[in-house]
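Following this message is one structure expressed as structure tokens.
Excluded from the complex is one protein chain; the other protein chains are retained at their positions.
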Amino acid sequence: MMRSNFSPAEIREDFAIFAKTMRGGNRLVYLDSGATSQKPRQVLDAERNFYENSNAAVHRGAHLLAEEANAAYEGAREILAGFLNAEVNEIVFTKSATESINALAYSFGNSAPGSKFALAPGDRIVVSLLEHHANLIPWQQLAKRTGAELRWFGITPEGRIDESNIDELINDRTKIVAITHQSNVLGTIVPLSNIVAKAHKVGAVVVLDACQSAPHFAIDVKKLDIDFLAFSGHKALGPTGIGILWGRENLLNAMEPFLTGGSMIETVTMTDAKWAAAPKRFEAGVPNMAQAVGLAAAIKYLENLGMDKVAEHEAQLTAYALDKFSNLRGVEVVGPKESKDRGSVISFTMAGIHPHDVGQVLDQYGVAVRTGHHCAWPLMKELGLVGTTRASFYIYNDEADVDVLIESIERAQKYFKV
Amino acid sequence: MMRSNFSPAEIREDFAIFAKTMRGGNRLVYLDSGATSQKPRQVLDAERNFYENSNAAVHRGAHLLAEEANAAYEGAREILAGFLNAEVNEIVFTKSATESINALAYSFGNSAPGSKFALAPGDRIVVSLLEHHANLIPWQQLAKRTGAELRWFGITPEGRIDESNIDELINDRTKIVAITHQSNVLGTIVPLSNIVAKAHKVGAVVVLDACQSAPHFAIDVKKLDIDFLAFSGHKALGPTGIGILWGRENLLNAMEPFLTGGSMIETVTMTDAKWAAAPKRFEAGVPNMAQAVGLAAAIKYLENLGMDKVAEHEAQLTAYALDKFSNLRGVEVVGPKESKDRGSVISFTMAGIHPHDVGQVLDQYGVAVRTGHHCAWPLMKELGLVGTTRASFYIYNDEADVDVLIESIERAQKYFKV
Amino acid sequence: MELDSLYQEVILDHYKNPLHKKLKSSYSAQVHHVNPSCGDEITLNVTLEGGLVKDVSWEGVGCSISQASTSVAADLMIGKTLEQALSAVESFSALMSSKGTAAGDEEILEDGVAFAGVSKFPARIKCALLGWMAFKDAALQSTGK
Partner (left out) sequence: MELDSLYQEVILDHYKNPLHKKLKSSYSAQVHHVNPSCGDEITLNVTLEGGLVKDVSWEGVGCSISQASTSVAADLMIGKTLEQALSAVESFSALMSSKGTAAGDEEILEDGVAFAGVSKFPARIKCALLGWMAFKDAALQSTGK
């Protein structure tokens, strides 16, 4: 059943946390979904229902609870596959996007020399200056371990990917192009078609960090034609402790595993082991079952709203906010200033007030934003900033929230006499 | 407040799942806690309360919710530290014991040549034939990657560690001794003092797989004098998706990290990164916050019962069950047959009936057991078995459960006419 | 009792007295399959001649379902054309994924229909399929030669 029109007020009723009283007796204006989203009761109920009715270790028992746990867990995998337009066996449950990306980096690092995934000195990994640490440091360290070279796309003054030197960057020695779908700092949406085409032309794989995109607009891995994708459940209404690693089935089955242990093997002796096929190959141990079930409920919640409606709602809200921002003196939006090809993340700086102090004043009015380098330190250095204040919107936010944000920014200016 | 006497019936009231009707209209006799435990409502309530009142990304925001999330998460760390008699900064939250052990293996593998943790050809890693795949394959693969040699303790006919060749096994080239505290198949409790003393004498570190011990009896890492320890929350009344890695602080701070990304760094440039101190160094990304909070509630539940009471209860139940088993014809307990130095895991085989079929019949009577190789394939081969049926007890089990188990075993014999 | 829908008399009979369970020394292909979650293992030999399944023999350890099912499959395949044999494998697979809604075609599956009830026990489907998948693998390997 689709909700006929999009009502943040109605949506908020599913989220108990909005009943909470914040500092100064204010209501919660939660503008930090870019860090983590709030969770609707449907998700919490699904988790609890799993624990109270079907809790058992999957893949491991013949008893009724194990059967039910298995059905719930594998059912969650199907829902995630549908969400990304992927095949069921291509969905790997991890604990977070950070784990997903590290899993890839280590799997590549574990490859036998000469294999498709092995890196050697002179090989190249390409990232961008927009990356979150989670999609930078794993590759940087893989490069160090293998002797490969790390190169990166720069950015334009507006905070978009600078593709001008793509032909120099992505060359015959390039094995991996790992790039963010949407900047968690600037909101920039990265156009993928050129990059993917170029990468595939030279035989490189494309890894997409979809942390800031998958929760906000529809993703079709087949249409994007990418090879791997990662995102975190907790930013998509889901529980903490669950992430997704998607990869093309033929690639996953040709890769070395990352975590080893129970349930990911075909056979084991003291000195050797053969691996199961994907997705099991990448899910060692008793998995985070309740969290997978909770994430599936979150995805159903989003699909019930309609991902296109979600995107449209956020686009409208962002346009509204950008307009308000443009009228504030002493406040500078960092990144694209109009709403084309950008998501609902708005970073800004304020003359004479450090982001941490901005955040503190906003908190006094119930407004939760994030301040600092947003785990994108190299980008901050490039922009010559010590940090920004970031407001990020989601399904439960509305124009009234933006109004409170803007008022609170003005109050901060008054408080700090700037 | 301590419960004055130990009442499984009273305890079961905290676990909604025991109200469920199983196959054949039977009540649930859950004897599969060795695979995963059930969860009391106190744990589910703690998780939900976190989501509904304090949900925000820890370490990352100045707003009230982030402060509260941080207090909840770091408070959980203190409770876990108390549980193991460890220092707060020594507790690392992972997703599972499997991740904890892999984290160690990869951290050692990432060490610069010549460092205390680096392995070179000729160096040695020692495990045992009792290991779960999770404490075998990571070391086996680390040995392969580094050229180190993997050696292992054998077992006695009774299923205990054979220490007779310890001086040959643990030699000057031994860097790591990774061993289980209690076998998940046989119930054997491994005596540690000799092994730890010998390992430390040659400068090796001792890694303890406490998956089957930490949930069942009191552990004091200082008294055990070990160096690292791993266990999973889901076997200790806690949520899925949370594990513990404990390590001595000086060791953790001297080690390379495993997962890299946000929140585990000191500084980052495009080409380099410096690491934060433990525990942050080992907790990249937004952590499994709700699960840490849930696990802390589980630990409080156990401490409220008293770990010594828990151990005593399980010992009594195991003795009762072993006695009943000794009177069954055609049924063989695999592993120690008396209750000294053994936990509450009982594996058995039945003449003429395959474990999978035993489990199926038991399921018909509401009895949930585990069947197969229990992720300890090398041990099964050593014992010349294709698998066993395993019953494992916990706080909510009582003698009536054992009686149903025994009756159901006899019914299986009748059903299969053996 | 639900159990009876799983353990048909036919199954228990094949379990007690499995057919063709002794590896022949000559074969056109030999395969070794395992069921990693429970440890069941099977070695299976197939002899193809002129598009016909001349012989099937096997050895292995496993539960009643996997042993009986392999016994039924081996006996069924011998004498069939390769085409008939592979289509029987497809029928059996379809039966296994029917979640208890299909009875199976006795014309095609013979004693194999006794396994219809297995489809209601998800954890046991792998057991029932072990021998059939091994046969399919071996048969295809033979023709690949």
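All chains are identified by letter, namely A, B and C, in their written order; residue positions are counted from 1 within each chain.
To be clear about the criterion, a contact is a pair of C-beta atoms (placed from the backbone, for glycine too) under 8 Å apart; a residue touches a chain by one contact, two chains touch by 3 or more.
In this text the structure is predicted, and so the values were computed from the model without any measurement.
Displayed chains that the missing chain touches over the full complex: A, B (touch as defined at the top).
Between the chain not shown and the residues B:G61, B:G109 or B:G343, the one that touches is B:G61.
Screening B:D45, B:E266, B:D308 or B:E399 against the full complex identifies B:E266 as the residue touching the chain left out. Contact with the undisplayed chain is limited, among B:A9, B:A71, B:A254 or B:V418, to B:A71.
Against the chain not shown here, chain B presents residues 59-62, 66-67, 70-71, 263, 265-267, 276. On the side of chain A, the interface with the absent chain consists of residues 23-24, 353-357, 360-361, 364, 371-373, 377, 380, 386-387, 415-416, using the contact rule stated above.
Definition applied: only the chains that are shown with their structure count from here on.
Farthest chain from chain C (centres taken as the mean of C-alpha atoms): A.
Of the two chain pairs examined here, A-C and B-C, the one linked by more C-beta pairs in contact is B-C. Measuring from the averaged C-alpha position of chain B to that of chain C gives a distance of 38 Å.
Chain contacts: chain C has residues 37, 121, 124 touching two or more partner chains. The multi-chain contact residues of chain B, meaning those touching 2 or more other chains, are 23, 356, 360, 371-372, 377.
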